[in-house]
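I'd like to ask you about the structure that follows.
Apart from one protein chain that is not included, each protein chain of the complex appears where it belongs.
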Amino acid sequence: MKVYAFKQADLEKWVKSWTSTHKVYRAATQKSETCGAHAGWTEMTDGTMPPCGPAKSSVKTFYFPQPETMATFSAKKEDPDGLLMENQETPEEKQIVFGVRPCDGRSVELNNLPYVDDPFYQANRERTILVGFSCTEQKATCFCTQTGGSPYGTEGLDVALSQVGDVFLAEIITDKAAELVDNGDGLTEASESEIAELTSLRQAVEENPGHDESLKAKEMTALHGAPFWDKVAESCLNCGACTFLCPTCYCFDIQDEVVRGQGKRIRYWDSCMFPLYTLHTTGHNPRGKKVQRVRNRFMHKLKYFPDRFGPFSCVGCGRCIQECPVNIDIREVMVDLLAVK
Amino acid sequence: MTNQTSWEPKIIAFLCTWCSYAGADLAGVSRFQYPPNIRIVKVPCSGRVSANMILSALKSGADGVLISGCHPGDCHYISGNYFARRRFGLFSNLLDFVGIEPGRVNFSWISASEGEQFAEVVKTVTERVKKLGPATRLVKKQSVQVDRL
Partner (left out) sequence: MPTINETITQEIRAKAKELLESKEVAAFLGFCQGSLPMTTRPFVARSPEEADKLVWNSFCVLNPANYLPELLKSLEPPRGPRDPAPEGPLPKAALLATGCWSRNIAIQIKENQLDRDRVVIVGIASRGMVDQRKIRARFPDQEILKVEEQDHKLKVSGQNFEEEINRWDMVRGNCLTCLHPDPVMLDVRIGAAGQERKNDTPFQQVDEIKNKSTDERWQWFQDEFASCIRCYACRNACPLCYCDTCFVDDSKPQWVGKSIDPVDTGLFHILRAYHCAGRCTDCGACESVCPMDINMRILTKKLSMDVLALYGSEAGMDPEAPLPLSTYKTDDPQDFILSESGAAKEGI
């Protein structure tokens, strides 16, 4: 792995140089900046550094767009091929997402576990270069270290930028990112002392206390039947703010939309907070009550997913804590779950 | 895209069955000429027409919408159009507020005996919509752009 060192001005110049060949996205800082398909993100024209903390919207929009067209068809009566589905070609255009925090980078890896055979997710992964930015400071809502992540983590990232003193180090992690380097001409490789400093910063991060292991050891029915769920659910509005902002919520629903005789099959984000999510055609709803839906969201992230795949389906970005209209705090739920005998 | 000269607007007309639809019938029987741009949807009462239906028409690509019912006081169901009038009053203001061009969505009262007035209103609405050009706001786009149907 190559590591390059930059002064801030040079780094900004380097980042800006990508905009001539790639679509480069950064988090929108203003509501009016938001760009069509990716709410909360905007196309980048300069090389400005991202502000502290995770972006308001997660990077999942680039891998799991809302909506994603899966197939197209004609719904015209006179069309001989009417209603015949044509597979949508997966997009190939390269894109760069800049300033991604390590938590978001890690979410791409975590979502890859269930989506390993999903052609759309994989195609988007193939064409997206994630340029991460290590966190020198954490927000009050950040808890990545409790979920197995790190503010200096590189999981899921193609390039990891870190600030060490007044120097920025760029670790080129994947082959995909190599094209950003242009054979490395004009870039300065980092010195060994700089790399050593980054390594020590990385190692100084507290060890993961391994909550996932202790929750895995607990009886599922005991966690499921714990009495505190009623209290958690009581204030919940059952909106989808947490799920839609969450980088590791990956549920979708599929629908056919027909516009003036032209149909497309889209998949769009769904939320286990919505009653419709589990509604059967018979009218029966196995998760008809709010408490059941709230419980499912947390149990999925903290118990079902780890039981099946290993890690928590949570990267500790804190978006749900920050933006929950009624301040339901997943950290408190974790504490409650750990207290269950 | 659309050639301005050959473009003819499509206008969805929600007509109440008791007055305005009968008015349209009379216009036909009496051979009053009116533009062929309207597509009539017969509804039991103007009170049946909800905002959802009006917006659905726009979403699906109608260039204009006309909603017509009995004159106030003449409703077959006594008060349906009185309720409708309150709702439409607020709704047309709200559409204007969010920037839907005035003239896209039109309301009128036409009785069963007003065949000539019906033809007149359709002419006015068609001219209004023609002047505005093809609808673009709140019109759902197709995934692949094709010529308008």
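Per-chain numbering from 1; labels A and B assigned in written order.
The working rule: a contact is a pair of C-beta atoms (placed from the backbone, for glycine too) under 8 Å apart; a residue touches a chain by one contact, two chains touch by 3 or more.
Keep in mind it's a predicted model, so treat the numbers as computed, not measured.
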Among the options B:G28, B:P72 or B:G133, the absent chain makes contact with B:P72
Answer key for A:T34, A:Q95 or A:T278 versus the chain not shown reads A:T34
Of A:A55, A:L180, A:I266 or A:M299, the residue that touches the missing chain is A:I266
Cross-chain touch to the chain not pictured, restricted to A:L84, A:A196 or A:V326, is A:V326
Contact residues on subunit A toward the hidden chain run 28, 31-32, 34, 36-37, 39-40, 51-53, 56-57, 66-67, 139-141, 234-235, 237-241, 243-245, 253, 255, 257, 266, 268-269, 271, 274, 276, 321-323, 325-329, 331-332
Touch rule applied to subunit B and the missing chain gives residues 51-52, 55-56, 59, 72-73, 79, 82-83, 85-103, 106-110, 117, 120-121, 124-125, 127-128, 131, 137-141
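Here is the rule we go by: only the chains that are shown with their structure count from here on.
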Taking each chain's centre as the mean of its CA atoms, subunit A sits from subunit B at a distance in Å of 46
Subunit B partner, complex, touching residues on subunit A are 69, 72, 259-262, 264
As the complex stands, subunit B meets subunit A at residues 60-61, 140-144, 146, 148-149
